[in-house]
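Apart from one protein chain that is not included, each protein chain of the complex appears where it belongs.
Letters are used for the chains, namely A and B, taken in the order the chains are written, and counting of residues starts over at 1 for each.
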Amino acid sequence: MSTALIELENVCKTYNQGQANQVLALRDITLTIAANSMVCLRGASGSGKSTLLSIIGCVFPPTSGRAAIAGKQLTRMPDRFLTIHRRATIGFIFQHFNVLPELTVLENITLPLMPLGVAPRQRKERAERLMEMLAISHRANFPARQISGGELQRVAIARALINTPPILLADEPTAHLDHPLSLAFMEIMRDLQASGKTIILTSHDRLITEHPAVERIIAIQDGKIYVP
Amino acid sequence: MSFAKQLNLIDYSLSSLWRRRFKSLGVMVVFAGVIFLLASFQMTTKALTSLAAESLAFAPEITIQKMRAGRQESIPVAYQARLSEILGITAITPRVWGYYFNETKGANYTILGLDPLSMPLGDQLGRAIDQRRLPREHEVVLGRGVQGAASGSGSSIISLFRPDLSLKAMTIVGNFQPETDFLTYDTLFMGLADARDLFGLPPEMVTDLCVTVANPSEVATVAKKIASLLPDTRVVTRQQVQKTYQSVFGWRSGFASVCLLTALTSFIIFAWDKASGLTPEEKKEIAILKMVGWQTADVLALRFWEGMIVSLLSFVVGYTLAYVHVSFFEAALFRPILIGWSVIHPSIPLRPTVNLGETLLVLCLTVVPYLTATIIPSWRAAIIPADSAMN
Partner (left out) sequence: MFLNSWSVALTVLSLVVVVLTAVAVRTAIRVLCWWEPSSDSNRQIRLENETWLSSTLVQYAMGFQVLSLLLFVMAADNLSAVIRGAMCATGALTANQFGMSVLVLKLLSAFFCGFWIVLHSFDISSERYPLLRAKYLALICLLPLVLADVVAQTLYLAYLTPDIITSCCAVVFGEGGGDGGNLLGTVPQGEVLVVFYGTALGLATGGHFLFRRISRWLLWLNGLLWLFFVGLSLVAITTVFSSYIYAMPYHHCPFCILKSEYHSIGIFIYGSLLPAGFLGMASALVDAIPIRLGLGEVVQRFQKKALLVSSILMVLFVALVSYPLCRYLLLGGEGKGARGWPFG
């Protein structure tokens, strides 16, 4: 049986706490995600899905409750330590990929390694291994604005994997992709899961929610986990 | 923060500046301009002070001038005898000097009359003259700026008006060498008697007495003794003249620096504005960096390096341009402020020096305020929340 990699217990998140425009984004979220699983978070805009993803992704800590990600308690952890934990634990794939257009593919992929003091040669070696795995080696020195949508997606995946994190978070990864590319993306995710990664996706796309690799769907509504 | 990490951040800073090269270049051009102005002033002041010190090396150690009602008047030559008891004095040279205004040219000439042989090494003075000989009675040596104003170009006679408007004609026996232009450009050098005749001074009077002292460390002591023996005179040491020149140049330079502070302040506000004005793309970039694991401190360091690179590059460019301006163009933009106005002006060979102190001075007046102006905008950029990349 896989051990729990992500454990949330009665997690709440409040924005603008104590002010008139206070918003309770998450209420008493309790969930466990096992290591080496693939889970999909589903919810409408404003449901608290992004907030939940941010907490799982160690972007900010919960207001209350217990959140343990890869063995580390996040509650009231200062931002500095959250960042350190995030870069070692979480690989992010953004909705619009968020690849810097003026940087080359290689530079984009190695961005997370720069503040770690990794030397240029080692950065290049690590990136080349990933680019080969994702079949984008031929684009290494191209500016990101010159490559196709599918290639951009793989650059985003490579960047997320460069620090070999155990957890991958993908926020609406197929929102701007066509059917073949979306399928290709899910195949990559399946391969990564097979290699030991824990994958958490957010999506409305039925191609993802009904994909056989997705083991569990977690629905969120009004800041709570929705059980139909 | 490790050295390897800083190298990576510098690498990224350079790339970031290159990607926003038009904005960076705009800041650098203006900054280099401000540095150019300040550095030019500083270099010119320093060069003039050095030049004054060099030229003053030939000045007498002590100059004695007679004062009445706080103003200078002629001094009797007989005062020399009263100084004979002071030990340490090598020579006393009576001197007549003053200004002669040429109405047709609108130029002021410096008239200098003395007996060179009464000065130590005075017989060597001929080396400064192209014909290698000193002027005798009714003869004159001209500075190169005066030559052109002599009565008819190519003429060997120059005529000047005495106070009673009678003409005094003198034979031109040579010009000062070009290397002495800084000191002699507007000078007419003649014998003591001729200078007295020209200014209508009585035979027993001169303008001042130049005292040569053998031991430089004795100058202050000798000056004190002279002052006590001749209470109606002003006793000025060469060191005081040097300090006065330096004070005047320093004051003018300081005044210019204060005026240029307004230019600097405007630039700082401009720099603040540029640093603060992050485009949506720049904000997104920082959010992405933070999402992929860059800490707030890393983004702060990144912005610091960007500021350092821009300011140091601007400094090098501005300082180099200032050096060229002062060396090769004789500080053409600022000469009237520091040197003053004259119809005849020699070419002044300014030799600016680049040393730690002067460089640090300009750095502190320019780079430090710029870096300070970028601190808070950099911090505001660094605290952009990582989750804004998800929107």
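Here is the rule we use: a residue touches a chain if its C-beta (ideal position, glycine included) is under 8 Å from a C-beta of that chain, and two chains touch if they have at least 3 such contacts.
In this text, all values refer to a predicted model and were calculated from it rather than measured experimentally.
Touch with the chain omitted from the figure is made, among B:Gln42, B:Ser74, B:Thr93 or B:Ser314, by B:Gln42. When the missing chain is restored to the complex, the residue among B:Leu9, B:Val146 or B:Ala223 that touches it is B:Ala223. Contact residues of chain B toward the unshown chain are 41-42, 45, 49, 67, 70, 217, 220, 223-224, 227, 231-237, 239-244, 246-247, 250-251, 253-255, 257-258, 261, 296-297, 300, 355-357, 360-361, 363-365, 368-369, 371-372, 375-376, 378-379, 382-383. Those residues of chain A that touch the chain absent from the view are 13-14, 16-19, 61-64, 76-81.
Note that in this section only the chains that are shown with their structure count from here on.
Per-chain CA centroids place chain A at a distance of 65 Å from chain B. Residues 50, 53-54, 59-60, 79-80, 83-84, 86-87, 92, 94-95, 98, 100, 102-103, 107, 111-112, 114-120, 159, 163, 171 of chain A are the ones touching chain B in the complex.
Considering their complex, residues 2-5, 7-9, 11-12, 15, 19, 284-285, 288-298, 385-387, 389-390 of chain B touch chain A.
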